[in-house]
Structure formats: structure tokens, C-alpha cells
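Written below as C-alpha cells is the structure these notes are about.
As you look at this complex, bear in mind that one protein chain is not there, while each of the others sits in place.
Chain IDs A, B and C follow the sequence of writing; residue 1 opens each chain.
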Amino acid sequence: MFAAAMAGILATMLMALARASKGPTVFDRILAMNMFGTQTVLVIAVSGFMSGRPEWLDLAIVYGLVNFIGTIAVLKFAKFGNLADDGRRAGS
Amino acid sequence: MSPVDIATLVLLVSGAAFCVVGGVGVLRMPDFYTRTHAASIPDTLGAGLILVGLMLQGGGWIVTVKLVFVLALLLLTGPTASHALVKAAHASGLAWKGEDDTHHTPLQTVKVGGDDAVDPG
Amino acid sequence: MPSIPVELPIFILHLLTALLIARLRGLFSAAMLTGIFSLLSCCLFTLMDAVDVAFTEAAVGAGISTVLILGTLALTDREERQRPARALPFVVVIVTGAALIYGTFDMPPFGAADAPIHMHPVVQTFVHGAEHDFHIPNIVTVILASYRGYDTLGETAVIFTAGVGVLLLLVEGKRAGDPPSEPDHGSDGSDVPRDEAA
Partner (left out) sequence: MIDPTPMRMRDKIVLRVVSKLLIPFILLFGLYVQFHGDFGPGGGFQAGVIFAAGFILYGLIFGLDEVETVVPHRFVEIGSALGVLIYGGVGVVNMMLGANFLDYSVLAHDPAHGRHYGILAIEAGVGLTVFATMMLIFYAFADRGRRPGGAA
């Protein structure tokens, strides 16, 4: 039954990758990357149960916490063109 | 097969099915905003069902607690990321499919790179 | 269910991602696909039971490396320069790759119990020592911090050196005698044109 879930998740990964390659806009790619991150969390969780060592869920927690940062950084870069800006700017 | 195993099977398979549905939606939907809608299905419902299914199989309370953490994180960050993404896309003037030509939003181009030009649909 | 080769689809996804990265010209998209590549590597390490490696990949790959690549991208062009395709690098890559793949034929199968690395007597020392001399369950930590403490000291020094290198290259230092600069960056409006892009 874990294998069935794994197959579904891997198929979703493939489709997200296809969307990331097709684009067409930068936002589509960010969307696909974010979705890929969620699927990775699920792969790690399910594979821990598949190999009978579910105590490795720390890894999934790391992804849950850190993947968000990647998405925010990409979004900020797409919007401002750098990572330091907080938009404080005179005359605009 | 014990009832717990059957419940896990149902939850895992339905969760995976929702993931696949979301993936197909991301691939096939006509424009960015509808694709975001599709992408939120695996983020919330698919991941939720799969993780709840794994919780039933959990060996010991610590595994269950960790799974609850993962689920809570996904439910917190996934919609937030989608929200920020859609707001950024809308602010940059990305059009949706079927948007009127008379609509007041001028179409801007996101100059991020050669492959990243905004395509209206 | 160890008979199901979950690694295979992950490998195929790796290959697809690598080809996509090579094909893309926009470096911003390539940066995001690099993130996806890192996610896949983490899956693979987990499936191969290398949890500590996967943990490092997860911590570094998902957050920090994306941020740092984007930080680099802010300093350079957003697009790869078009170069005429040349044959020599391609041939070198193909030959090197083929030699490496040929080399793997001599390696023992993945997970084989009689692989040389498992038969060496030092393995017994490490496994036995971690249990009896340290009372620490995670052998990787014991080996990294104690048996190979010199290595880890060197690695820490390497990280420090990397930081110093970045500092020397990117941060403009103040000389003694320079007037103290006012931290009013961003308020002069001179970087406005770049932000019209978004």
C-alpha cells in the first residue's frame, strides 16, 4: 500500500517537473517548485515507512520548515531583483 | 488485513489519487491562476490524507507527533506560499485566460530571463 | 517491500532535471530547477539509508543554496550568454562519464554484505567502539566528531575560510581614516530602474 502511494507521488513529481520546464511564466515555475517540495516531504515520509524506519521524519520536518524559505526567496527575487530590499525607497 | 491497515490503504490511495489529480491539473489547466488552484490540492488534501494514513501505521507516539508536525507545517506554509505567489503574479499584471482586452490591466513583461517572459495564457 | 526499485524513477527524474537545466538559458529558471535537483537528491539519499547525508542536503539544498544562488544572480546577468557549441568539451565529458560508468562495473552491488568496506577490520572498531566507548547510537556522529576529528576540524576551517574569502571578495572594507559612512543605502533612488522589471 505504501508502494501505491509512492507511485502516485512520483507521478505527481513528474508532472510538476513538466510544468517547471514548460513555464511559460516565472510564476508557473515557482508554483511547480513549491509543489515539488511538498511531494518530496511525502516521498521521505512514505519511504521511511517503506523501509521500516519511520523515525527519520526529522528530514520531512526540515523540508516542511525550509522549503518555505526557498519559495519566499525566489518570490522576493522575482519581485525586487535582489534579496536585501524591503522596498523602502524615496520618491516611489 | 486488520481494519487499521484497510483504513491506511484507503487513506493512502485516495491521498495519492488527489496528488495525481493536482498534478494533472497543474499540467493541463489553461492559465497560471487555475494552475495554482490545482496545485493547492496535493499541498493540502493529498498530503493530509497520506500523512493521516501514515499516522495510523505509526510506531510509537513520537512518530505520530512528528507526522502531526509535518502536516501542520504543510498546512501552514503551502497556502501561504500559494497566496504570496498569486498576489505577486497579480501585482505584476499577469493576465488570466479569457481576460477582456478592454480590461484596464496593461500587460507587463517580467524581465527575469529568456525563458521567463510572461505569456498571457 | 524492498523488491520495488523506487530509486529508478528518482534517477530518471534526476536525468530529466539535469537535461532541462542544461537546455535552459534563463538562469533564474535554472536556479529553481537546481532546487528541484537538490530535492530529488535528498529523496535518493533517504532511499539509500544515508540519512545524515540526506539531512545535510535537505538543510542546505532547500533553503540556503537557493538563497545563495539567487544572491549571486542579483550580482550577475540573468541570462546565459550564447556561445557557439564546441565539440571538444562535449567529447571530454562523454569520455569521462563513460570511464566513470565503466569504473562502477568493478564495484560490489549496492548494499552487498560482503563488500570490502564492510569486511575491513576498522569497521568493527568503529561499530564496537561507538557502542562501548561512547554510548552514542548514531555512529556517523561518533566517526565524524571523534574517530575522524581531524577531518572535521579541517572541514570547519574550510567553511571559515570560505566565509573569509567571500568577505574579501564582496565586502568593501573601510580603511582607517575613512569618514564613517551613513547607512542610507536604497534611499537615493538610484536602483529604481531595476525594480521596474517586477
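As a working rule, a contact is a pair of C-beta atoms (placed from the backbone, for glycine too) under 8 Å apart; a residue touches a chain by one contact, two chains touch by 3 or more.
Quick caveat: nothing in here was measured; it's all calculated off a predicted structure.
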Visible contact partners (per top-of-document touch definition) of the missing chain: A, B, C
Touching residue (missing chain; options C:Leu16, C:Met48 or C:Leu144): C:Leu144
In chain A, positions touching the absent partner: 55-56, 58-59, 61-62, 65-66, 68-69, 72-73, 76, 79-89, 92
Those residues of chain B which, in the complete complex, touch the missing chain: 73, 76-77, 80, 83-84, 87, 91, 93, 104-106, 108
Hidden partner interface residues of chain C, rising order: 51-52, 54-56, 59-60, 63-64, 67-68, 71-72, 74-76, 132-138, 140-142, 144-146, 149-150, 152-153, 156-157, 159-160, 162-164, 166-167, 169-171, 183, 185-186, 188, 190-191, 194-196, 198
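Definition applied: only the chains that are shown with their structure count from here on.
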Centre distance in Å when chain A and chain B are each reduced to the mean of their C-alpha atoms: 10
Rounded Å distance, chain B centre to chain C centre (Cα mean): 27
Interface hub residues of chain C, defined as touching at least two other chains: 28-29, 197-198
For chain A, residues contacting two or more additional chains: 2, 6, 13-14, 23, 26, 29-30, 32, 58, 67, 78-79
Residues of chain A defined as touching chain C within the complex: 2-3, 6, 10, 13-14, 17, 20-21, 23, 26, 29-30, 32-33, 36-37, 40, 43-44, 47-48, 50-51, 56, 58-59, 62-63, 66-67, 69-70, 73-74, 77-83, 85, 88-92
Residue numbers on chain B that touch chain A, as the complex places them: 5, 8-9, 12-13, 15-17, 19-20, 22-24, 26-27, 32, 35-36, 39, 42-43, 46-47, 50-51, 53-54, 57-59, 62-63, 66-67, 69-70, 73-74, 77-78, 80-82, 84-85, 88-89, 91-92, 94, 110, 112-113, 115-119
For the chain C and chain A complex, residues of the former touching the latter: 1-2, 4, 6, 9-10, 13, 16-17, 20, 28-29, 31-33, 35-36, 39-40, 42-43, 46-47, 49, 51, 54-55, 58-59, 62-63, 66-67, 70-71, 73-74, 186-189, 191-192, 194-195, 197-198
